[in-house]
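What follows is one structure encoded as structure tokens, with my remarks underneath.
All protein chains of the complex are present and in place, except for one that has been dropped.
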Amino acid sequence: MKALDRYLLPVARSLVTIFDGLAVTFSYLFRRPITIQYPDRIEKPVADMLPERSRGILEVDLQICTGCSMCAKTCPIDCIKIEVQSEPTTKQRYLTRFDIDIGKCMFCGLCVEACPTGAIRHSHEFEGTTCDVRRLVLHFVESARPVAKPPKKGEEPASPPLGSIVRPLLGTAFDPYRPPKPVELPRPAAQAAPSETEGGNI
Amino acid sequence: MEASEIKKRLEELLSSELVWKIGEKQTGDGWVEIPLEKWTEACRLARDDEKLLFEFLRALSGVDRPGENNIELVAHLFSYRHRHAVVLKTKVSRENPVAASVCSVWPAAEWYEREIFDLLGVNFREHPDLRRILLPEDWPGHPLRKDYQQPASYRGIPTSRPAPEGSAS
Amino acid sequence: MSEILQSSGERQELVLNMGPHHPSTHGVLRFVVHTDGEIMRRAVPDIGYLHRGLEKLAEGCSWAGYMPFTDRVNYLEAMFTNLAYARAVEKLLALEIPPRAQYLRVMACELNRIASHCITLGCIAMDLGAFTPFVYLLRERETINDLIEELCGNRITHNYMRIGGVAFDVDESWLKKVSAFLYHFEPVIAEFESLIVANEILAKRMAGVGVICAADAVAWGLVGPNLRASGVDFDLRRDQPYAAYDGLQFSVPVGRDGWVHPDSVVGDCYQRFLVRVEEMRQACKILRQCIAALPSGEIMAKVPKALRPPRGEAYAAVEGARGEIGCYVVSDGGPQPYRVKWRSSSFSSMSIIEHISRGLMIADLVAVIATLDVIAPETDR
Partner (left out) sequence: MRTVFEYLKALQLEPFWQQLLAAAAVVVIAALVFVVALTIAGLLVVVERRVAGRVQSRIGPNRVGPLGLLQWLADGLKLIMKEDVIPAAADQPLFRLAPYLVMVGVFSAFASVPFGMYLIAADVNVGVLFILAITSLGTVGILMSGWASNNKWSLLGGIRSAAQIVSYEVPALLGALSPVLLAGTLQMSGTESEPGIVALQGGWPWQWFVFRNPCALGAFFVYFIAAVAEGNRTPFDLPEAESELVAGFNTEYSGMRFAGFFLAEFANVYLVSAVATTLFFGGWQVPGLSLAEQAGDPRWIILGLVIFVAKASIFCFVIVWLRWTLPRLRVDQLMGLCYRYLLPLGLLCLLGNAALVLVASEGSTVDWVLRLLTLVPAAAVLVLFFWRVSYHIRRVGDRVDLDLLARGVKGRFHPERHRHYGKLASPTGKGVTQ
């Protein structure tokens, strides 16, 4: 009988298990599919769907950036470059360059933790496709801006909505690459002071 | 068994004086220093002895110490039956790094030693199949050495991408 | 066609090049397979295609700056590699971790274990021809990834743990979402079992194939589910408890003869498959206990900003989804790690494939690779 068992038992087992497996797959014909038909058939843009802590493309709120370049120091792959030039006459320090190379950034979030005033933060943007790798370097400073004072506890300025700073910089995938315009210091006096760059380890 | 008892046991088996060391502030793991010529014998005893039974080679790693001009071979051992662990270390000179292979003791060591040969350049005697495991056969140099210079290109392929104009570094 | 049939003494041998771009080698692995018709003489693995030099990279980063790189050691188990590195450095610093952080670490790891097992079990079923279970488990994995994304901001490369604790805290709504997921997921495991686990074709394809006895498993350094499937009852979480595991009750599944299918032997592919299905259920049990017993309090120990661990070395091991993930850290007192060595489970399970591949058929080699759960990035680091 042993041989007969070895011959017939697999048949019985396979009939039962295949029957049950087919029942499971057949039951899925009556359930709703879970596909999100990105990018066109979704109720709201995906950036609004992402959770609050989601780490998207970095953006910098220059109103509260004190130019301390703590973020540039903690970044393990040095993809943040900051230049602060001081106006010789008025000793006012100006932010003349704040670039983040999103092509190298690995969205680890260490810079956001290191920033004392919370100027740099992760937006929920992720659609940063471009045809030119040079456009992946985001230049946040167009014209020299005076470096902000660290805000007092009470009255921080209202921070712009998440993603509003970086979305115009990203533009669309087919925008041509335009080299950033060199940023000059505002020149109350006649000649421009020699620039001494501090911070931003190259 | 505690680390010190294991060391004493090893000393009895090897019948030679061994040194037990630990980090600067007594934090981290301590290890037992084994002279290079007794390395295979110590490993075999550690595996076969009734009281030790280290049949599981957890990890075999190499640490390059150009300061003391040697390369350390670090073996983390563990015993499933006695549930205790030990760290054995030996030093290989940096000029002609040759060590005895422990493949005969643990088959797992075969690939670990091939990796140490590949990344640190330590040759192992009587290793069944010593050749590079991770890097291509004709890769110049051993990357994990402290004085390793990354070659500019390999067979005409540049090994680093120039940062796009305007990027940080 | 002449170069195909290399004559090697008595019978000609077909040398097949399986990989590096082959559908059943997960990631980029290559096997030079010497076959005689369908039966394999030897399958020589060739690794290194995904070697990124993570150990060399550590010598260039600061202690805290290396944490994002630990996610990339094994992209399916980012939490476990984070935890291994964090525990190694904490061992060097002799740091005391607040209990809430310990429980958060356990919860994050168990969620990651379920996600990793979903991929593994799905891949095993897909490699043997059944594509649907893979999609079901991927759908569940999407839900876990959403949970983790809400916890730490990233779906795969979490970078959630810090030396001395965790980066983000959880609130009540997140715990409720995890509970809702558990209520939803446990019946899905039962459905997966009725769909494919007991399936006679799958059982016939895996029972008695690629048998690894306990002695071989230990000698070749197999760990985790592969080791337990070979009958060795060892689990780091229970036998050397770390984080908050000592207070939790869970059973460790171990392979045994005739489990679910009479032809199945200890240490064969089918046992490795079953051990992982049972481990998913145990991970749910652990998650339930963590939700109930989550203490309140700090989530980060006091750690100086510029970290300089004292000179010395430390090895910390964590029970990952594929077994023990060890991180051996050497410090010379400087701001940068002197040497970091990753003990990866895929490296050792890859080395045993050549040993057990004699006499298997090509279809069995696919089953062996899938059940040993070899991941290319973790093998090459």
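Letters A, B and C mark the chains in the order given here, with residues in each chain numbered from 1 onward.
Criterion: a residue touches a chain if its C-beta (ideal position, glycine included) is under 8 Å from a C-beta of that chain, and two chains touch if they have at least 3 such contacts.
Worth saying up front: this structure is predicted, and the values here are computed from it rather than measured.
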{"item": "For the chain not depicted, the shown chains it touches", "value": "A, C"}
{"item": "Selected residue (touches chain absent from view) among A:44, A:152 or A:181", "value": "A:44"}
{"item": "Of A:2, A:32 or A:91, the one touching the omitted chain in the full complex", "value": "A:32"}
{"item": "Contacting the left-out chain in the complete assembly, out of C:59, C:186, C:233 or C:354", "value": "C:186"}
{"item": "Absent chain, residues of chain A that touch it", "value": "7, 11, 18-37, 42-44, 49-51"}
{"item": "Residue numbers in chain C that touch the chain omitted from display", "value": "1, 4, 14, 16-17, 22-24, 38, 125-132, 135-136, 139, 142-143, 146-147, 150, 175-188, 190-191, 194-196, 199, 201-202, 204-205, 287-289, 291-293, 361-364, 366"}
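In the analysis below, only the chains that are shown with their structure count from here on.
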{"item": "Chain B and chain C: spacing of chain centres that average the CA atoms, whole Å", "value": "24"}
{"item": "Whole-Å gap between the CA centroids of chain A and chain C", "value": "29"}
{"item": "Distance from the mean Cα position of chain B to that of chain A, given in whole angstrom", "value": "40"}
{"item": "Shared-contact residues (touching 2 or more other chains) in chain B", "value": "none"}
{"item": "Chain A: positions in contact with at least two other chains", "value": "none"}
{"item": "Residues on chain C engaged by chain A in the complex (per definition of touch)", "value": "61-62, 64-69, 132, 139, 142, 146, 149-154, 157, 159, 167-168, 191, 194-196, 198-201, 203-204, 262"}
{"item": "Chain B residues within the chain C interface of the complex", "value": "22-25, 27-29, 31, 55-59, 61, 63-64, 74, 76, 80, 83, 87, 106-108, 110-111, 115, 119, 132-136, 143-144, 146, 148"}
{"item": "Touching residues on chain A, where the partner in the complex is chain C", "value": "9-10, 13-14, 17-18, 20-21, 23-25, 34, 50-55, 74-76, 106-110, 113, 122"}
